[in-house]
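Shown here: the complex without one of its protein chains, the others still in place.
Chain nomenclature is as follows: A, B, C and D, assigned in order of appearance, with residue numbering initiated at 1 for each chain independently.
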Amino acid sequence: MMEKLLNTLKIDALVVGGGIAGMQSALDLADQGYQVAMVEKEASIGGKMIALSKVFPTLDCCSCITTPKMSAVAHHENIHLFTYCEVQSVEENTNGFKTTVLQKPRYLDADACTGCRMCEYVCPIDLRNPFDLNMGATRAVRVPFSTAVPQIAVLDMENCILCGKCEKACPVGCIDFSQQPKLFTLQTDTIILATGFETTKRDAKKEYGAGELHNVIDGLMMERLLAPTGPYGRIIRPGDGKEPDSIAYVQCAGSRDKTLGVEYCSRVCCMYAIKQAMLISGSLPLADITIYYMDIRAFGKGYEQFFQNARAMGVEFVRGKVAKITQDDHQNPVVRFESTDNGSKVSERTHDLVVLSTGMLPSYDTKPVYRIPAGDDGFVYVPEPNSAPCVTDREGIFVTGAAAGPMDIVDSIVMAGAAAMESAAYMSEKQDQAEIHEQAEESEMEVAHV
Amino acid sequence: MSESTNPKKKEEKDEEVRIGVYTCYCGGNISDAVDCEHVKKVMTDLPNVVVSRTDMSMCSDAGQALIEKDIKEKGINRVIVGACAPSLHEQTFRGTVARAGLNPYLYHHVGLREQDSWVSHGDYRGATCKALNLMTAGVAKTRLLAPLEPIRLEAEKHALVIGGGVAGLRTALDTARRGIQVTLIEKSPFLGGRMAQLGKVFPTDEDACATLDKLIQKVASHPKVTIFTQAEVTGVSGYVGDYQIKILQQSRGINNDIAEAVLDADMPKVPDAFNYGLTERKVIYKAYPGCYPPTPAVDWAHYNGEPIIVNGQPTIFYNKPKNFDLKVGAIVVATGFKPYEPRAGEYGYKELPEVVTLPQLIRYLELDKTTRTLTWAGRAVNDIALIHCVGSRDTEGVHEPQADGQVNNYCSRVCCTATLHMANELRERFPDTNIYDFYEDIRTYGRGHETYYQKALEGMVRFLRYRGIERPEVVAAPEGDTHPVLVRAKDSLSQGEEMEVAADLVVLAVGMMPTQVDELVQMLKISRGVDRFLAEVHPKLRPVETAVNGVILAGTAQGPMTIQESVAAASAAAVKVAVLLGQGEVQLDPFVAYVDPEKCDGNGACIEVCKYEDAIKMETVTINGKDVKRAVVTPANCAGCGGCVSACPNRAIDIQGWTLDQYDAMVDAIALDLWDLMEVPA
Amino acid sequence: MATRVDPTLLKEMKKYGAVGVEKCFNCGNCTAICPLTSDEYAFPRNMIRMVQIGNTEKLTQSLDPWLCYYCGDCSATCPKGAEPGETMMAARRWLTAKYDISGHGARLYTSSKATWKAIVGYALIPLILLVIFHVSRTLGLHNYGDIVTDRVDINAFAPTMWVWAIVLIDFTLLGGRLLRNVINMFQLTMGTKSGKETIPLSVYIAELKTLLTHAFTQKRWLDCGEDRSRWIKHLFLVTGYGTMLVLIVGLLWWFQTDEIYPIYHPQRWLGYYAAIVLLYTSGEALIGRIQKKGEALKFSHHSDWLFPAFLFVGTLTGILLHAFRYAGWAWPTYIIYTIHAMILIAMLDTEVGIGKWTHMLYRPLAVYFQAVKVRAEEYNKKTAAALAAAN
Amino acid sequence: MAENKKHKPKILILATISGGYAGADSVGQLHTDYPTNTYILPVLCPCIFPEEFYLRCFEQGIDAILVMYSGTDSPYKGGPERTAVMINQTYPLMKERGIDTRRLRLAAICTVCTKPFLKEVTQMDTLLKGIGFVRDEMTIPEAVQ
Partner (left out) sequence: MNKKVEARARAEKMKQLRKEHKVTVKRTQGLLKEQKRIHRDICLTIRDTPKTIPEIAEVMEMPSHEVLWHITALKKYDVVAEEGMCGEYVLYTRAEEEA
């Protein structure tokens, strides 16, 4: 299939990671005529962004921005998409980089699958859906989510009883339980790392209930609750299905906290909390929303106005770090905090639902495979951020998006363009040099002839 | 250049019109306020409509696949989608339609989100009825759509970059590295922009000028870059791929042979804007020692024309401005920012000698990098107060407007980190000083920025937190006080107690304002946002492009940014230029005038009103053996304004894709009273 | 009028052992995590803020530092590593010094060199007195106390009544100093110096039981979230120390005897009990500090070492004294007696009224004062309401 | 909003893509409500419309027309001027037919002119509440329905 095609094609750039940054870089390269290979470890591209509800500060629906890009990536004649694949090793050679990629088995023939989901409907195993942060349900064989690209099912062998029902149900007979992992290689001139980020684990802080309190959720979970395709189809709390009347946001629940080993600011949490607050007050107009914060970092274009609008809409902002979250007899989370702004009183307030504004953590260590070190914060090290924000300390390999530190979508997209520029310029210059070299050789030969 | 495509139109009109109508939920954005299912139902019954569907998000791959499938399987040959604003996804769906083998202009987009669901909360029935009318109008137009071919134009592989600051330089370099010719113009005599005025910069503490110099060297030595300093754009015409630019360049006035000597000569002095008026410079000057180009320049605005003795010779310098034209395919606007200038009396600025802006202090410290004792206004400085958000985050009606009557309600993004960076530098260089910092929120958001806050705290900088509406006040200390100025604020961290800092120096962390480029904005027809910075099309979909095809933004002209962000934005701008011009050809929408030769009687009314050169000509053609005059349009020269359409008494001329017939049909549909169709449970 | 920010206090407080207080960005986590805080008591952030702003006046008037038992939750959960618990500790040191009018305490807290000098100075007092005593005897100025070497006769080496007299004199002086400091504390914290509304005596009397319970039990400590072992150990320490203090200061004539009583005699077992408790608790405290065990022992200001070290060495020398006497070694007994006396005097003189020792008075007083304040506020409200009703 | 039950006078907005239409989008992005009897059609430049077009609109039952052009920001040479000419020529024709000339208005709206946009729309809506449907005042030359 694809590999054969690749042998005949010269691939110019490899983009690792199919999130918004990776997609934008790939598109910007492909639009210039470069052949791009994209490797994504999940079964669909779209990254973290595709799971979000609406985005700040425009409040337009997130999938309206992501899905067209996903679609463009999938359909672009210069982009070759490899999902459910992981990069195993990278070797440098005279032509650039030889990358060995592992194709994880989907246990079905990806070329034949039409994404009809018949297999999913017959599968007897209900599993927690990772796309919904384990709040919703899915099956052991499934299309990852409704807008997945490619629309191909994937079978989770870890949770399969091999009953064979899917095999029988599949109209094209593409299920193959005996599929094995496969390795293939890609030869490229340059690599762009767009490996993205992870979020703070919900159980990271014992003062916040160590993940044991079911009505204390994290920001990404709230995104799913707000998304029209969310697990419950409405905003109810995961502890007992109650529609919350009073919702609290705990800012810096994973950032700017030495006890968690994360001293940096995660950059997006203030804005996503404010955005979610605005969305909630749209769906649950009577709900009280409180945001406990230390500094509101509404720094971007239009962000400050967004923050002021939220304030004007009645979202309550309380300055003070929540020290402790416990739970009352009705599973209602109780937050304890000092309001440092107003008379410095210590208070305990009961809410129906608490959202931890968890921060961004590096998701991938580039050291073993790419021999690129991490900075103090664990994100990919960039030696000259003010001159070359996408250039790593290994020539020919570039970094973009949240792999290079916490970043919001706007900044990721801009940086993705910059990474595409850097790698394109790197390739142009390499080619120019090769031509100069060739010319020099030719002229030498001429001299020799004479 | 393509031919006008109207001959084709006739044939295809005969074919049966089969319309597919798609109403998007937009993930709830539309369906929350509009009954999309009802819209779908009503659309099904309209003539020529073959399918009518809804989807959670039409623009998703699955949604697009739906349309493709209908085109292929149901023989749909016109498509209309009701979704977000056409500026966002009209192109997406044109692409979808094209992929399915249909002419992309057989697609029509109706904005149901920005112009209906988002502006009609609480009026579900009204919004739904409005959607019905709009969609019906859309279908009416769709019925009359004709296939069109985009106009293909050869693109000049040449870009103009306006602005020689770090963003402009970076865009120029990157564009040139992709093999595209670049002309970089800078208004002032020297490159470097605002970055040259900085000392050490975060997050690396590198020397700004050193970093900048490296970049300038690369740009200046690149064979594909031409640099013009003291140059300004005076005229723009044309369109993407083929812009004609008029440039006016002032003379430098100095030959290289006297470059050294002239600097030593005696001559009048003026306040040095490079040092924000802290010092004076001569009228013939270099901005800073290592500036580029290294040749001094004459400050024509201040040079009085009197002879200056150079090498013993009285010399008079003459400015002979040069006008020249350029042909470029794309324009990058990198006109940068200017620091906010507080009005007189704002925090004591210009009234108390001890009050300075942060950029001024940076220059002051750069003037003498070695001194270990800080003095200001003749006094040793022991206590320094820093005030954040000066000229940023102001609220209309609460804060006094600035000198120009405007209120900057945005956050200037960089000042927090810049201020803390300065606090740390002061702490390091002058360890005995006490530093106080008045803030509302510390916004050290970027990678490595929080470290500066941490360091400032560790360095015993005292932070006082005021609340937005209660800004600090700066007053002269009463006679006999230990210090010349007092800064007072209600410290929210001390239960709102009024605190007072006695200071020798008050530093205002001023925000960023867009450079005044009104004329350029008008010439380029680009737009500004409410914050008066230049506006992009969409912050996520097209973050560096303007609404004008071929005009691209780079750096702080677009909004406050750090150096790092400016550089990234500049590279992103360059990539757009490369995409646009790299292929040597650009495509334009075919929305231009065309003439129906059967209706045209050659009266020439259209030519009379047309303001575009060579857009419409009268030609003699032979019809039925008779030589008659008929109007003929040259598509590449036609802008598609339609002035000719209203002038023609015979309705013989129209704009492709926007015909009067289509408008009539839409108006009819909008005039329909559809309330009867609303008798469904809301 | 606006309070002027005073940058010196923070620097001063660092000398008193505040570490990291400058790093605090006032998030309020410490106050909210503290199990003892409520609407009435909000610390430690307020305390930190006073230090950062340099509000010396407010800090001097504050009782809050004494209401903290240093469980360390605030320091353990501080997102900035600002060590709020240690700031509270430093504030206690600072306040102890502030209450001391002589300024002696301040010198000892801010300089380890001054502390050493004081220790040596005070320790020399008993030595010099003994030397004078024996030299004057050999000069024939008096005929008390020949040094007996064939058996142990402490009362001959250092006659009990003389020693007791000196101890009592010293203790009276120290007591005077302590009383003066307590009055000073009262004036500073209860606002009598700032001319605020005075609290009626009845309120003071009504809350007396708070003073007594807290003085003996440190009950408030139990509200801390940690386990009770620290409280229990401390309680034991208090009983052991109290016993020893009573034995030496109050009952020296009964305690310092040459006759060895039978084991069931209270003089024997009281002494043993006190010795064991003191040796164990002070030893554990020292080891804890060396190992930096737990939040409360992570940082040790030089003044923190002093009290447990004195107790430990004092107890050790006391035990040795007892052992030598038991063994009948005359000279070693006299020498160790001298050393023991030197240590105890040095301890008393550097601790009572100015050192950490003093917290055993200040802390219950502070709890008491705080309770008085709360009651007074209620009282005032009531009277105001009654007045309003009458009108 | 119970009053929505019935058909209300309709406002047609002809908005330039480079100006008014984008301005309307900006209003949408701010989620500011305005009446639903407003129908925006994008135009490249309203100079395309001859006088008959406007008259026909009224005849068809459009009760008011707001032409939101780009004014001096127009990307088209001569477009704004020509638009103004066409509209000025329409007014006397409206009078002839007994149509209140306030029903046709020309306004310059830029891409971020959210406040002017809302002002125009609400003003027109208020006007229509007072003067009612166009059909009720029109003297229709030919017999139409």
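What to note about this one:
The rule is short, and it goes like this: a residue touches a chain if its C-beta (ideal position, glycine included) is under 8 Å from a C-beta of that chain, and two chains touch if they have at least 3 such contacts.
Predicted model only: the values in this text are computed from it and were never measured.
Looking at A:Gly164, A:Gly314, A:Gly343 or A:Pro383, the residue that reaches the missing chain in the full complex is A:Gly164.
Considering the whole complex, the residue from A:Glu243, A:Asp288 or A:Asp365 that touches the absent chain is A:Glu243.
Against the chain not shown here, chain A presents residues 121, 124-126, 128, 135-138, 140, 157-162, 164, 177-178, 214, 231-232, 234, 236, 238-245, 331.
In the analysis below, only the chains that are shown with their structure count from here on.
A straight line joining the Cα centres of chain A and chain C is 58 Å long. Annotation for chain C: residues touching 2 or more other chains are 25-26, 80. Residue positions of chain B touching 2 or more other chains, listed in rising order: 113, 442, 454, 493, 529-530.
Within the complex, the chain A residues that touch chain B are 28, 31-33, 53-55, 57-58, 60-65, 67-68, 70-72, 74-75, 146-147, 149, 151, 227-229, 256, 263-265, 267, 282, 295-305, 308, 319, 340-344, 375, 377, 379, 384-390, 404-406, 409-411, 413-418, 420-422, 424-425, 428-429. Against chain B, in their complex, chain D makes its touches with residues 1, 4-7, 10, 12, 17-18, 22, 24-25, 27-29, 31-45, 47-50, 53, 56-57, 60-62, 72-79, 82, 86, 110-112, 114. Only residues 1-5, 7, 10-11, 22-26, 49-50, 52-53, 55, 80 of chain C touch chain B when the two sit together in their complex.
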